[in-house]
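Step one of this worksheet: look at the structure below.
Only one protein chain is missing; all other protein chains are in place.
Every chain is named by a letter (A and B) in the order it is written, and numbering of its residues begins at 1.
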Amino acid sequence: MTRTLITNARLVDPASGRDDAGAIAIDGERIAIVARGHDRRLSDFDAARTIDAHGAVVAPGLVDLAARLGEPGSEHAGLLESELAAAVAGGVTSLVCPPDTDPVLDEPGLVTMLKFRARNLHRARLYPLGALTQGLKGEALTEMAELREAGCVGFSHADVAIRDTLVLHRALQYAATFGYTVWLRPNDAWLGNGVAAKGPLATRLGLSGVPVLAETIALATIFELMRDTGARVHLCRLSSAAGVELVRAAKAEGLPLTCDASIHQLHLIDVDIGYFDAAMRLVPPLRQQRDRDAIRAALADGTIDALVSDHTPVMEDAKHLPFAEAEPGATGLELLLGAALKWGEATKLGLSKTLAAITSRPAAVLARSRGAAESNKRGLDEGAVADLCVFAADESWSVDGTTLASQSRHTPFARYEMPGRVRCTIVAGQLAYEAAG
Amino acid sequence: MFGRRNPQLNANDELIHLLSIEGLPVATLQHILDTAGTFLSVNERDVKKVPLLRGKSVFNLFFENSTRTRTTFEIAAKRLSADVINLDIARSSTAKGESLLDTIANLSAMHADMFVVRHSESGAPYLIAQHCAPHVHVVNAGDGRHSHPTQGLLDMYTIRHYKHDFTQLTVAIVGDIVHSRVARSDIHALTTLGVPEIRAVGPKTLVPGDLKEMGVRVCHDMAEGVRDADVIVMLRLQNERMSGAMLPSAGEYFKTFGLDGAKLALAKPDAIVMHPGPINRGVEIDSAVVDGNQSVILPQVTFGIAVRMAVMSIIAGNSP
Partner (left out) sequence: MSAADQLDAEALYAELRAGVRRLLKPDGALVGITSGGAWLAERLQKDLGLAGAPGVLSIALHRDDFSQRGLSGGAAHTKLPFDVDGRHLVLVDDVLYTGRTIRAAVNELYDFGRPASVALAVLVDRGGRELPIAAACAPATLELPADKRIRLARDDNGRFRFEIR
């Protein structure tokens, strides 16, 4: 069993709100000692390795509720390896992946295989979502209990809209039978087709637009079905101010729902498309200033529970096409920390509350979705699992092809200065990533 | 992609590509219109050729078919003494799966000097301008719904020819504006040239409210839209609009938003009627109006060749 000691750290634990100077001792897979100030137990701790975290923050590892790894199904070799490596390079220790792989994650065997391969890489923990319907066709239900047993933490329809409300109703009813959480992106099947957000910019550029209606109509439908079935839902990738308002009201009503928004909606707007920059071709599309402002406020007040990277590997040429034909998506695992810190700086939330959006709050969503009893040992508690991110909050780095570990280099944040440089990432007590130099 | 600098202009603010009218200084537009005037007189000579583009290769890359537009660009290029090669990409290599950029790279290797590009997707010419060799110039012959700058320019030339002063005009653009690249180019040009009243006229399904952010007044009533107008630009109505549930029928469209003699009488007595073509007689415009004495539709075609000669010669003379 490895024993590791991290010293001279600034310990930030969003779950408790604590922010202290101190040290952490890790024994095997768990945190053995959390020492705030002088602690006699440290002198008895026989560490095999010591990490000096001078000038760095030690926080719980990041939990990313939306990251595509491209496997199974990618034509590019080694994608699972590279993307899980990118995750820990970004301080992400747990990630949830949607089922829109090729083949779709609708068979227990595929899920078992994926989890097995990921486990053997000893990088970030992988929590797959199972498909809600077979093949994501929106017709027949999947064997949710079997998929749960194989390791699916919830059931999702990724970005594929379910056209048939009867099917959606039945899927929610069935999931509610077992208390499974259904992860849905609110997007109307017919109004939601378009490559940009409907508005003056899309009109000026001649791009087909997705109106806010596509999100609000879908939300209203989902909430009605939730009231009827009692299903628990996690809403994915909220994008509009109107959508945020509906979620706020639904939560106030007491509906069992959580939701997330991506780093793109947090920072960018439609005008950033500029001269048809395909890096901005994203799903959901970038909306307007007031939508971004609403998302930022909602993430601060907890209406939006978690910030996600929405990591979607897009390879070389797939963006070298006219805007509407370019493949949507962007790399994001390594940008989640910086995107959160940038938002935190702007909203002056303080480091602990800022990090909560990418650690304790998504961890709570994940735990509830897994059906795991909410452990009272979490975050930086003694006895909690040692999933940690050590990063220099005062350093920044420039986003470009040479600084990204992911095989996919397309991001709308290219050439941005991202705050927060990860020094090392620990998963289950093991050093899963260490920065060079 | 291009940072924030307008990709059509070089560091000296000279035009090196024509991708859109948006963002072009008014002096640039006027330079193009003035130069077109010179070429109009060239087109009336016995020898309709000048050597400005001699030895240059102009490739017409039409990813979307249009014999009319392609022909006018071909005539314009040949009158500038350029060698013209026509590529109907819709039927050739990309049908076999060659990527857009590979096609461009192959053509650049054949020493192309200028690409005239028409594509069904908005923004395609920007992608091409970003990836072609530095000395190659790109002219947008129409990209998706976004822009048809040479049409916008020839429409301005036409208005200037008959009305002279842009700053006193009321211009009505009627029809399927939401899907029209011609309408967008006209609107940008009219606002840049200082036209005080620009009206976008049509049913709500074809004329969305957020058009007013482009500087136009949205009218959902034809009579109100054309009343006292100096210029009426009629746009073609495509059949897809009926099948896409935007309109019930061509007949109802003609009754409510078509231009016939009665509606034309609401405009100023010396109002001119324009249309980018091809015309759907009896759908957006009455035959009698097309053939009437207020129609300047045929002169538009003549002006179109001179304007394209002006655009091609101006950009070919500027280095990146």
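To be clear about the criterion, a residue touches a chain if its C-beta (ideal position, glycine included) is under 8 Å from a C-beta of that chain, and two chains touch if they have at least 3 such contacts.
These figures come from a predicted structure and were not determined experimentally.
Contacts of the undisplayed chain with visible chains (whole complex): B. Annotation: of B:P196, B:G244 or B:G317, B:G317 touches the absent chain (contact as defined above).
From the options B:E14, B:D88, B:D210 or B:D260, the residue with contact to the chain not on display is B:E14.
Taking the complete complex into account, residues 14, 31, 34-35, 37-38, 41-42, 45-47, 49-52, 313-314, 316-318 of chain B touch the chain not shown.
Operating definition for what follows: only the chains that are shown with their structure count from here on.
If each chain is reduced to the centroid of its CA atoms, chain A and chain B end up 45 Å from each other. Chain A contributes residues 198-200, 203-207, 274-279, 317, 320-325 to its touches with chain B in the complex.
Of all residues in chain B, only 1-2, 4, 7, 22, 99-101, 119, 121-124, 126-127, 131, 143-147, 178, 181, 184, 208, 210-211, 213-214 touch chain A in the complex they form.
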